[in-house]
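What you see is part of a larger complex, with each chain still in position.
Naming follows writing order (A, B and C), and every chain is counted from residue 1.
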Amino acid sequence: MKEEKANSDFPAVPLTLEGSYILHQMFRVRWSAWKAATSVEQKLALEEATASLEEMEKSGQEQSAIFSLVGHKGDLMILHFRRTLDELNHSELRVANLKLAEFLEQTTSYLSVVELGLYEVSVRLYATLKEKGIQPGGPEWNQAVEAELAKQRKAAAPRLWPEIPPRRYVCFYPMDKMRGETKNWYQLPMTDRQRLMREHGVIGRRYAGQVTQIISGSIGFDDWEWGVDLFADDPLVFKKLVYEMRFDEASAVYGQFGAFYTGLRFPAAKLGTLLEGQTPTFT
Amino acid sequence: MKEEKANSDFPAVPLTLEGSYILHQMFRVRWSAWKAATSVEQKLALEEATASLEEMEKSGQEQSAIFSLVGHKGDLMILHFRRTLDELNHSELRVANLKLAEFLEQTTSYLSVVELGLYEVSVRLYATLKEKGIQPGGPEWNQAVEAELAKQRKAAAPRLWPEIPPRRYVCFYPMDKMRGETKNWYQLPMTDRQRLMREHGVIGRRYAGQVTQIISGSIGFDDWEWGVDLFADDPLVFKKLVYEMRFDEASAVYGQFGAFYTGLRFPAAKLGTLLEGQTPTFT
Amino acid sequence: MKEEKANSDFPAVPLTLEGSYILHQMFRVRWSAWKAATSVEQKLALEEATASLEEMEKSGQEQSAIFSLVGHKGDLMILHFRRTLDELNHSELRVANLKLAEFLEQTTSYLSVVELGLYEVSVRLYATLKEKGIQPGGPEWNQAVEAELAKQRKAAAPRLWPEIPPRRYVCFYPMDKMRGETKNWYQLPMTDRQRLMREHGVIGRRYAGQVTQIISGSIGFDDWEWGVDLFADDPLVFKKLVYEMRFDEASAVYGQFGAFYTGLRFPAAKLGTLLEGQTPTFT
């Protein structure tokens, strides 16, 4: 694929829609401190945390969920979906002020916002406007874009403000698009990027029944450009899907991946099971 | 764009103006220690810190501001603008000697100085001087440069010694310009860099009402070449702006980005709210 | 070798079989704490850990094994093979809740799943189906693939659910396949990858008597794409084998390697010997 300046014909930037603000929080349990605590301290900490997290679990579009992580990167992941950045910040402060926080050590986190990339819509709209001789960036152009975005936003509302998919396993990783000296995603013409994203999407759709995917954007928020959350009932599907995608051009050439986190979801009500040293069941 | 030796015609280095010295300080709250402190200790630490930070907030051109950070990179960011490096060093020592410092752990920091890059001015001036047959680096040349800088410095004073923009959200990240084996910003002719920076600026200006941007230079001071601070009333604008810029050639090909920090500004008077586990309001 | 788009003729993704979930856990012994413990505390911690680890050692297809690691990366490695991710998570929680865990500090870990890559089978099958004019990804294709996988899975069962090879020395390292700007494994035609993997396998087979190799896939699970475990009776063989392989094209050009861990296996019953400061014998 020839790489050339992308902004030849119409704007290089695809339209996007944004929804919930997301914070992934990863924690290690300070097992020594936990085991050294009295049973009263444990009880109080557990009751308070369970109550607080259960409340967050149930709050619809501002939901949280907890996961038991596998490996040294963390024992616990708390995933927050919120309407605003303020609410997200409030949630992490709330977690930090739980008695249980005394027994947790935050290892990392990731801040992003649910994003729907509209490559198909963008190319269609830009082409139409261009045919009509409308000037990119001018008032008429911007009005048409805003109208289209409003329409799309309405249609996509459930995907913009989703509940956290109720599946047992989660796979989270951040990613960038390559900006190398010869392979540079951001220098590809938009129609090439559209084609690559479409091919990429085809693979995703083949796994539709097995995996629920939530893409979030983090450009301007955190250290990578996107976050990817996969939710499945069988963790092998993560490997199958990510491996297959690695061969599509969008990933093979342009995908740069950060650390992978693998977890098992469980209801806040079973936090005590984890702290007793057993994997809590899903339901 | 063809990359060739930049110093063909006239000096490769654009003129710059410098203003306030800036220090970004990121801290984690040591929640365990804070919660273990007596209410008297908390009160004393909070009163002293609030008084000290409020004083810094109000001191005009040597202002400080505080932010609640989202994610594990920190809970608190203190941003200092000062007239001199000595004053900046003094401010960090002052923070380190607050009673509250006992409950903070500094995770990182960034040292820079407000910078206005004068690509347009430089190219115009260099061209004029060259037409007059004046020798680059000679006394006449230097005199003309100094005169121009003095004129520009006077005009730009408010932007060189700015107050910290009073908006709710901040996005801070450091960046470099690419020096790869084939793509090397510092090997581009100045007129190409001028053009790229102008295109880059065009995007920025479209967001002018929504974002206040402060660029600071850190070559010779810290590990990246520049620091970027964006201030906005809606954090989504950070994503929109940084994403759109990623497609312009100056960023797509030549921008290298460090860690991103996202915060919510609040008045020092509300530091106690944060320490009680709630996101303080902006005003 | 010319690199071109891989998905020209038939699917780019080779068939794979998956078996046991694997977790490598690396620990440092907190020697100071251990030495400071009373002999009663030591005895209780050791007895409990030995009993628990011995049970895991003996449990057939869900086996664990322990190793004394050389160097600062860890003193102890516990290797778990399990039927499910839930069981793997349960095992690490069980270890974390041993009294001995008080004297251990986890330095790192690695999550993967036993993988048999079927390049030969895939190319043969894909070619046959193609000859028959069957459409890749269609129902007939998928049915044929599933039938083949089922057949292979049955034949390979002992290698998919292996016991941990009973040899004295272990060498573990994670690895990726190169995705550079000009050398990109995932852009090679499948028949080229097949040939490279075959050449790679030839070297491995020459060491067959001296080394038992277990390859596990970690795409979608952990930070590298594969984990490699080598088990031998003479550690020099690790160096010979890995050095020789570094010259084959699959490794020389496309292999990217992470950290290497070298350990000596010993029975859980001899954990006390290690904690007394002596290398336990193998049997």
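The rule we apply is simple: contacts are C-beta pairs under 8 Å (C-beta built on N, C-alpha and C of every residue); 3 or more make two chains touch, one makes a residue touch a chain.
Owing to the predicted nature of the structure, the values given are computational and were not obtained by experimental measurement.
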item: Copy count of the single sequence across the entire complex, 3 present; value: 5
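In this section, only the chains that are shown with their structure count from here on.
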item: Most central chain, Cα average position; value: A
item: Length of the line joining the C-alpha centres of chain B and chain C, rounded to whole Å; value: 46
item: Distance from the mean Cα position of chain B to that of chain A, given in whole angstrom; value: 29
item: Contacts with 2+ other chains: residues of chain A; value: 181-182
item: Residues of chain A that touch chain C when the two form their complex; value: 29, 31-32, 35, 68, 70-73, 75, 169, 171, 180-183, 206, 230, 235-236, 238-244, 246-249, 251-253, 255, 259-260, 262, 264, 274, 276-279
item: Residue ranges of chain A in contact with chain B within the complex; value: 5-7, 12-13, 16, 18, 23, 25-26, 85-86, 88-90, 92-94, 96-97, 101-102, 106-111, 113, 137, 179, 181-182, 184, 186-187, 217-223, 225
